[in-house]
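Quick notes on the structure that follows.
Every protein chain but one is kept in place in this view of the complex.
Presenting chain A:
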């Protein structure tokens, strides 16, 4: 199971890097979404994918019994998904506003903040 997920993470990262090498900012963003999902899967897999019982603690006990799944990676991934979602929503709106105002999605044509050096 871990091997399968690891291969999927690899495939996602490869696709993401391919997309991010594009000059089109929108393609770059799609690549970013892919690679961020790859990172989430990576955390999930590195916590161990165990087909065990859910991590429920009996009433009155301080710790779960032996042989339950690790709940921490799920908590971490959930946080990371929420944060990532917020950031992408912002980035998408920013690129849209940029497209409206700058009239281009080509990163090579965005030279306002980094003007060409005057000879």
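Keep in mind that, in the parts below, a residue touches a chain if its C-beta (ideal position, glycine included) is under 8 Å from a C-beta of that chain, and two chains touch if they have at least 3 such contacts; residues count from 1.
We adopt the following convention: contacts and distances are computed from a predicted model.
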UniProt protein name of the chain not shown, from "Acetolactate synthase", "ABC transporter permease", "Cytochrome oxidase subunit IV" or "Na+/H+ antiporter subunit D": "Na+/H+ antiporter subunit D"
Residue among A:8, A:22 or A:43 touching the omitted chain: A:43
Touching the absent chain when the full complex is considered, from A:8, A:22 or A:76: A:76
Absent-chain interface as seen on chain A, which is shown: 20, 25, 28-29, 32, 35-36, 38-39, 42-48, 72-73, 76, 79-80, 83, 86-87, 90-91, 94-95, 97-98, 101-102, 107, 110-114, 117-118
